[in-house]
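A protein chain is absent from this complex, but the other protein chains hold their places.
As written, the chain order gives the labels A, B and C, with residue 1 at the start of each chain.
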Amino acid sequence: MILTAIVLCPLLGALVMGIVGHRKGADALNVLFSFLTFGLSLLLAFRVFTDGPVTGGAEQLYSDGFSAIFVVITGGVGATTSLFSLRYMAIEKAHGHLGAERTRLYLALYQIFILAMLAVLVSNNLGILWVSLEGATLATVLLVAWTRKPASVKAAWKYFILCGVGIALALFGTILLYFASEKTLGPGGTALLWTHLNGVKTTLEPTVIGLAFIFFIVGYGTKVGLVPLHNWLPDAHAEGPTPISAVLSGLLLNVALYAILRIKVLADGSLHNHLTSRLLLGFGLVSVLLASLSMWKRQDIKRLFAYSSIEHMGLATFAFGLGGPVGAFAGLLHMTSHSLIKSAIFFVVGHVVQTSGSQKIPEIRNLGERTPALARALTIGGLAITGLPPFAIFASEFLILSTAVSRAPWAIPPLLLALLITFAVLFRRIQEMTSASEAPAFPSSPTPTLTFYPVWIHFGLALVIGLFFPDSLGRLFHTALLSIGLTHGQ
Amino acid sequence: MSPPLPAHPFANDLVQFLGSALLMSAFAMLALRRMTSLVRIFALQGVLLTLSTLAVAILSAETHLLFSAIFTFAFKVVLLPAILFRLLNRLRIQGEVEVLVNVPSTMVLGLAIAVFSFTLAGPISELASTVSKGLIGVGLASLLLSFLMMISRRKALTQVIGFLGMENALFFSAINATYGMPMVVELGVAFDVLVGTFVFGIFFFQIRETFESLDLKHMDTTSME
Amino acid sequence: MDVGDLSLPSAILVEGVQIVLALLAAPILSGWIGFCRSVLSNRSPAGILQPWRDLVRLFRKETIVPEGTSFLFRVVPFLVFAALLSCVLFVPALVTDPPLAPVADAVVLVGLFSLARMLMAFGAMDAGTPFGDLGGRREMMVGFLAEPATLMILFTASLWSRSTALPAILHSLLGASAPFHPSLLFALLAFILVLLAENGRLPIDNPSTHLELTMIHEAMLLEYSGPLLAMMEWGSQIKLLLYLLIGTDFFFPAGLPASLSPGSLGAGLLFLSAKLLVAGAGIALIETLFAKLRIFRVPEFTALAYLLATMGFLIHFVLEV
Partner (left out) sequence: MTPFPDSLDTSLLVLLAWGMTGILGFFLLRRSEGLLGPLSLLLAAGGVVLAFSGIRGLVRGTELQRVLSGGLPGLPLHVRQDPLSSFFLLILGGAATGILLFSAGYLRSLPPPRLPAFFLRTALFLASMEGVFLADDAYIFMVFWEIMALVSYALVVTENDREEVRNAGFLYLLMAHFGSLLILVAFFVLATHEPSSLSPGLSSFTFDAMRTSAPPAGTALLVFVCTLLGFGAKAGLIPLHVWLPEAHPVAPSPASALLSGVMLKTAIYGILRVLFGLLGLDHLNYAWGVPVLLAGGLMALFGILHALVQSDPKKLLAYSSIENIGIIFLGIGLAILYLRSGHSMAGEIALAASLYHAINHAFFKSLLFMGAGTMIHATGSHDLNGMGGLLRRMPVSGGFVLVGVLCIAGLPPGNGFVSEWLLLQAALQAGSLSGTLLRSAVLLGGALLVLASALAAMGFVKFYGIGYLGLPRSEGAHNAREVSTAEKVGMAWMVGGCLLLALSPVRMLSWIDQALRPLTGSPLRENAFPAGWLWLLPLPPRGASYSPEILLGLLAFLLPLAFLLPRLFGKSSIRQSPVWGCGYGTRTFRMQDSAGSFAQPIRHFFANFFLMKRHLPEPEEKSPVFDLTVEDPHWAYLYRPLLRLFQAIATLAEKVRSGRISVYLVYSFGTLIFLLTVFRWM
């Protein structure tokens, strides 16, 4: 049924890519598969929101409103990214950077990556969730190292080791959880199923759960990119191929945070104290602050936006730490809008880098004259990501701050400061890159129009969310949060 | 709930012994410097795991543990060490691993960590309904020790071994805390570890061909700005 | 609040008389000051009517306009003259409340003065000569402190009536129980300083020389000639008269007739001329006693006036309320 299908589709895609990935037109096939997955995810979401949560695969697969939203995001951004990488790869080929074999590897891994993330989202079994997240890591490690440049190999290695260790810690957390749950649910299959755990969460042993949650947040937090566990993130974003940076920022971080939130619900049920909320608040705030400070000295455009991803993940974490209906809503909204906008930005950045032949900001100049479309898109993206209206991130930040004022007033000054610094740095850099200046003149290459559809689609959605937030979508989010009980905060 | 166990002091002692042996091996990893011996220790850990799995399986009459015991043996005693040795030969890595922190202080640190994890796991072990009290502490301790080893060594391969050591510790605590995870999970975990190892392998050759050495100090110089 | 409590014809009569008298008396007053000065400095005086003679002569001369000037240069003298002359209508001179007084209060008066000053500066700068600019600059420099000082003085005087309408101030001062207010003393000192500064008198400026380095007012008029110059001169004489009128109103209000009976009017006129003569003599005395200040000291001089006025202001609240 639908859940199995949604997992099988990318799996099939991966197999096909593995077989014919080196042929001509395989990338088109890749796009096809990705959009198929997207369609399925929409179908799933429709099912979930019309007649409640869906379970399948002998209870191993499960999807409620909360996961459905992420499934849709993953499917959608995955699809648009495949569209983008179509063009991106073509240019790379034109520059003679890669051969057919590498393309096959890329396409197959891409599908596997999508598969792993979807598996994380729809798996009911926390063990399987762990396995899939690890799988996603492995897939992306190879994708980051994909260009074989020394820098990218280093980045991938760093990514691999840090996230591997983190994931291992998360596994220990899972063991502890199992250890606590099998007393009530008995040994065997059901004791790791989220649905069952959620039923008995109040009876779980608090000390064990608390311990487990710490291991979880340190483990999965590494993948979310929470400071100080974030150090793999900038390199991995900067050195991998740009489509991968887009999905890393746009999807993987979300998925990891999703996992933490699932656990948080259980932990809150058993702990009856503010431990989880406080951890999230702390990690979130530290991440926002350090990320904004680190952006100041960045000279590499992709690293710059990688740090902005850290900042926004921190904000979302902070929002869920605040809790309460508005806080959680804001967090969810923030994750959604971030993955929309940030992935679009990376699309643009990819072409900026390709047309400028460098990732170094000082070497990227005159975009306004060379490629006006890119310059416009980059500027809009910068404004959107720094939380200026009428884009979605403004809405979410509006809500986050408003909740913080009543719930964590002490956090307001540092937050505002961080937001201001981020705005200043990002906007300044973009201004330098776009506006005309006496810089080494590059050949003004024609900007690929096809790739702009994804960009404008994303920005358009962000705009709609920011200006005319559809009430239906609002209710969707609300039911999603209710469905896993994130709405009642501390 | 697990079935009530017949009082079986010998069995308990056995499990306890195996646990402490595992802890010893973790310490040994911290102390040792030769690559090959590290791999051997790793294989030894595999053996210990297999034994303890068997013991627990017999004690708790959990049949699936038998499978996982066999599996563990095949995987952690035969397959992985084989791969590692092969890598060692192929990449011609031998001799000393220079450490970032000198061994004695590492040992002291490790001791502190062991104590820490015991105290931490104390209240939890009380809840354990399984044969072996306090083995969670052992598991946690060896987990953190392997972590410490990853930190304190410089060669890429040592980090890998540390990583696998962590896996072992996790597996161990899973077995002893809860008679093992559900089968699917264990299979999945094992699969991941396997893939991970292959990825390591791929990496070594990439690193090799890009840096002519597996020394991490090349990897450290990040090409930021 | 139409034209006071007088009937329209008599109102027009009063204002008409006031204007005509002002037009006639202004040159005579400065003539009187010159007379006193020369007497005090043992020179043979030129006679009180001398300014009138000058004016008439100037009016007969032909007008010479510097090349390259705009129409503004020619219009300015008349604008200035009109602005200053209009003030005459608002200042109580013959009666305590002249019919048109409600049109403009003390603030408006000061505003009109500075309007005149600004226009004068424009005229001077339009000539495009170094002296014109120099004069305009210095005039504005004197102005930017003298004007606030003037306002402060008016405020101090207006503190009893809580109103800057001149008649109101006058009544409140006339009706004031205490004959003597310390705040008013400060105000008086300040007023004297301002009066000297605003009307280009020693020790700020010397109306009777064209010494390049020190002149202010004369520098602005340097390029004017004939009738234009005459209008300027006449205007500034009227300004001096106005200042003295305001001074007498505030500090020596006694003897201003409230009614319009010919007798009281005549008495008022006598009183007024007596006061003006004394004041003029006083100015002459000061001018003979003091030496010209260096131009850079001028702001300090005006600042002193400003401070005195503000002091009077505060003192009123400390001591008198």
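Basically, a residue touches a chain if its C-beta (ideal position, glycine included) is under 8 Å from a C-beta of that chain, and two chains touch if they have at least 3 such contacts.
None of the values given here were measured: they were computed from a predicted structure.
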Omitted chain: which shown chains does it touch?
A, B, C
For the chain left out of this view, which of A:I2, A:I161 or A:L461 touches it?
A:I161
Candidate in contact with the missing chain, chosen from C:P98, C:G143 or C:P257
C:G143
Any idea which of C:V14, C:A127, C:L242 or C:I283 touches the chain not displayed?
C:A127
Listed in rising order, the chain B residues that touch the chain left out are 100, 116, 119-120, 144, 147-148, 150-152, 154, 159, 216, 219-222, 224
Per the touch rule stated above, chain C touches the missing chain via residues 1, 55-56, 59-72, 74, 78-79, 81-83, 85-86, 89, 100, 102-108, 111-112, 114-115, 117-118, 121-122, 125-130, 132-134, 136-138, 140-141, 143-145, 147-148, 151-152, 155, 158-159, 161-165, 168, 223, 226-227, 230-231, 296, 299, 306, 310, 313-314, 317-318, 321
Spell out, residue by residue, where the missing chain touches chain A.
157-158, 161-162, 165-166, 169, 210-211, 214-215, 217-218, 222, 228-229, 231-232, 234, 275, 279, 290, 293-294, 296-297, 324-326, 329, 368, 383, 388-390, 394-395, 398-399, 401-403, 405-407, 412, 416, 419-421, 423-424, 427-428, 431, 435-437, 466-471, 473-475, 478
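Operating definition for what follows: only the chains that are shown with their structure count from here on.
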Name the shape of the chain contact graph, picking from line, ring, star, complete and other.
other
Separation of the C-alpha centres, chain A versus chain C, in whole Å, is 79
Starting from the mean Cα coordinates of chain A and chain B, work out the distance between those two points in Å.
31
When centres are defined as mean Cα positions, the distance from chain B to chain C in whole Å is 102
Could you pull out which chain A residues touch chain B in their complex?
60, 125, 127-128, 130-131, 134-135, 138, 141-142, 145, 148, 150-151, 153-154, 156-158, 160-161, 164-165, 168, 171-172, 174-176, 178-179, 182-183, 186-189, 191-192, 205, 207-208, 211, 235, 297-300, 303, 360
As the complex stands, chain B meets chain A at residues 1-2, 62, 120, 123-124, 127-129, 136, 139-140, 143, 147, 150, 156, 159, 163, 166-167, 170, 173-174, 177-179, 181-182, 184-185, 188-189, 191-192, 195-196, 199, 202-203, 206-207, 210-211, 218-219, 222-225
